[in-house]
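Could you have a look at this structure, given as structure tokens, before my questions?
Only a portion of the chains appears, each positioned as in the full assembly.
Letters A and B mark the chains as written, and numbering starts fresh at 1 in each.
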Amino acid sequence: MLGNKKKYIVNGNSGIRAQIQFADQKQEFNKRPTKIGRRSLSRSISQSSTDSYSSAASYTDSSDDETSPRDKQQKNSKGSSDFCVKNIKQAEFGRREIEIAEQEMPALMALRKRAQGEKPLAGAKIVGCTHITAQTAVLMETLGALGAQCRWAACNIYSTLNEVAAALAESGFPVFAWKGESEDDFWWCIDRCVNVEGWQPNMILDDGGDLTHWIYKKYPNMFKKIKGIVEESVTGVHRLYQLSKAGKLCVPAMNVNDSVTKQKFDNLYCCRESILDGLKRTTDMMFGGKQVVVCGYGEVGKGCCAALKAMGSIVYVTEIDPICALQACMDGFRLVKLNEVIRQVDIVITCTGNKNVVTREHLDRMKNSCIVCNMGHSNTEIDVASLRTPELTWERVRSQVDHVIWPDGKRIVLLAEGRLLNLSCSTVPTFVLSITATTQALALIELYNAPEGRYKQDVYLLPKKMDEYVASLHLPTFDAHLTELTDEQAKYLGLNKNGPFKPNYYRY
Amino acid sequence: MLGNKKKYIVNGNSGIRAQIQFADQKQEFNKRPTKIGRRSLSRSISQSSTDSYSSAASYTDSSDDETSPRDKQQKNSKGSSDFCVKNIKQAEFGRREIEIAEQEMPALMALRKRAQGEKPLAGAKIVGCTHITAQTAVLMETLGALGAQCRWAACNIYSTLNEVAAALAESGFPVFAWKGESEDDFWWCIDRCVNVEGWQPNMILDDGGDLTHWIYKKYPNMFKKIKGIVEESVTGVHRLYQLSKAGKLCVPAMNVNDSVTKQKFDNLYCCRESILDGLKRTTDMMFGGKQVVVCGYGEVGKGCCAALKAMGSIVYVTEIDPICALQACMDGFRLVKLNEVIRQVDIVITCTGNKNVVTREHLDRMKNSCIVCNMGHSNTEIDVASLRTPELTWERVRSQVDHVIWPDGKRIVLLAEGRLLNLSCSTVPTFVLSITATTQALALIELYNAPEGRYKQDVYLLPKKMDEYVASLHLPTFDAHLTELTDEQAKYLGLNKNGPFKPNYYRY
């Protein structure tokens, strides 16, 4: 919960793949749910989300008809109509995207191969609610290859790639999702996944907790047959822990968000690349010689600092935690308070998971052309609201780039309106998506096959051995050759030759 | 001449600045001029250049009328019609772009400031032929502020920003340029700059040598009054040296391409950033753990290697020069022959300035999904022609990204069709444009004010002191504080306190 959390944007459309920039507003809203009105609010489309939506590149369906998919009669080539997508005819485009994604997700493909004999998910009936992208499609088709039946809805009203949804529908997956759903559509789609005659899910794969919430609310009896929940997001995990604390969690749940591979690889290594990518795509700035302050030296901050230092920036760090602060020192960064450097820096980057780290007072003192952006976990880190005052002029100079202009002419360059830079302005490496998807698949297998009693009605971390297995499935990509322990060595170390190789508290 | 050379693409339009991707085909053609047919060919628009042109982002003039600017009657607000641009009404948009560029070119602004008293270019009549961008506009208006009169044409039929041209015309500069000129337009524009009643240039600022060529061919007598030529491109410099060798150079010329600041900063530091940017924007790949071979360890290669190593790639280097090879070793790169690693690498990057560095044989042996791109000086490094054979299928997956597919399904990812990646797929940092523009301005001042006899009819490098001056003008950007020699120290070192500080052969 404290760890910095990144989410991703997705690629892909037909012909020319393009970058989708969808607002992370829904996720962020869910993060701190209010009791009343949450549902109605969560689907409202704010000005900013519309804006970022419209800046997405062209799609094959950009000139599509305006008919709601719910009103269309569509069948796939095998005659099934158990799906609801924008346009089933886009299936071929989507298939190509999926094929390209397959090439970049060797771990899932390896799982499929290993499952040719045994079907570890035979009999599993999985209902899923995630972003629907080419990478998700590879996951779903892998689950299918492992023996599972799946039904799927989207966890975000903007993020569905219609062509991919079409391709999945065409190949027989009951998918209920399209880009630009209304809130009502959103819940309707989820309901269509679970409320089926003669089919009842026994596994849940969720991203954000909305699917889980819906079943709790509408079909609590379903939990009797459900063997477990796999949840990927900070928000969803937070909600599961709350349920558990309240004694209301009635099936085992697997927290895949806090797995080692996710935390260490997603946050550190991906941010190391996406900070550069996000800044370049929005500002075309040169990094060499720039003075940068990075607020927060967790995994995300470490990644940002390492990348910018490597590119020749001079990096300052702020921290509240003395241990992380000492790490920053040893890594060669001056540890300062934001106030001490705010007048001189060229870039301010927040990675704290905290709120109001950059205040109006800081913004007032920044120098002309200072760039301000957020790599943390939500849109709270920069007090953007404080900039919406009459004396300041906002000028949108590019998609995701605003100049906020002070009366004296000073301009601050605000990226993504303070939302996540890496979500809004860069792409997420397939490598990360692959790690996450593989972890999800393994978590499903584990929960589905676990002997009675191994998991209780609680939230679990992935067993270390599975974390290690996820990692091992990604090594061939790098032509990396693992060493095996000899019997003698394993005995000396008191380890099983196949792992796990570290105690649970190992820090990596 | 051997040094790797990079060129740039330009940014900017009204409202939303966007990336222009124009073919570097003309430059490349000029590089090795054939005797016959060169002129007609150089303006022909090939399939590929049209393609990359069409991928440029939207412009205010995208919905413009189709009338040729040559057929339009336009006046600026002061009543002048001594210009020819697409649409004078776009002047306001262009002005904003220029103002933004001014913020990023403090060195030129400092030159303006210092010239408030003396006008070092008073009386200068400069005819220019360069890319017409916001940055060029800042240069031109600086030359104006220094006392010069200017007339300007474009050195590339695609690269003109119409809004900027309009803004320049509006503020009184006779500009003859628009995006999408025909070859006939191209020469007509140049001619309109030089063939003027009652005005004769006494300085030339050229980029590529076409303007110089035109005057040589049509108005050789003009050289009597011309004090010098300032040339920026590899190509143009090559042509000047040829003229000089042939005894036909009749005025002094300044080679600004080989200045220290250009060579060391442009090539090393900019490529360090643009290789990452270019690869990310085209492929969204993750750098960590990737195996890369970089062909050539000159400044460009050094920059590419440093960046990729810093991002966690494993980098191999090929070299022909044992000194550069030994540098690669000491910098921590395995020095190999391309054949030795071609089967295992994920990325091949050429930075040699040579031809056929990557041959069909290499391409045949690459592994699936290998990315191939060129950071060198022209489109010769990768033998792309060898890929245009019937058994291979080309698939355009994105702008600037082709999959070339072998009969067995292997795909090679070819970027920018083997043309310069940094020109085609990334942006050029304003910092570099600023260094180049400042160097051009100082070269003009030097040639214009040089006492009789300092420069003969030859090609000169910028005096070291001017190189140092260019550098010093850029230090304030970094809030960098230079130390001054004491009298005692200057005496001890045998130096003038104001420089130059190094012998000419110093290598930096």
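Heads up, the rule we're going with is that a residue touches a chain if its C-beta (ideal position, glycine included) is under 8 Å from a C-beta of that chain, and two chains touch if they have at least 3 such contacts.
Fair warning: this is a prediction, and the values are worked out from it, not measured in the lab.
In this structure file the homo-oligomer totals 4 copies of one chain sequence, with 2 depicted.
Just so we're on the same page, only the chains that are shown with their structure count from here on.
Inter-chain spacing, taken between the CA centroids of subunit A and subunit B, is 39 Å. Of all residues in subunit A, only 11, 15-18, 100, 103-104, 269-270, 272-273, 276-277, 280-281, 284-291, 307, 310-312, 344, 368-369, 396-399, 411, 426-427, 429-432, 477-480 touch subunit B in the complex they form.
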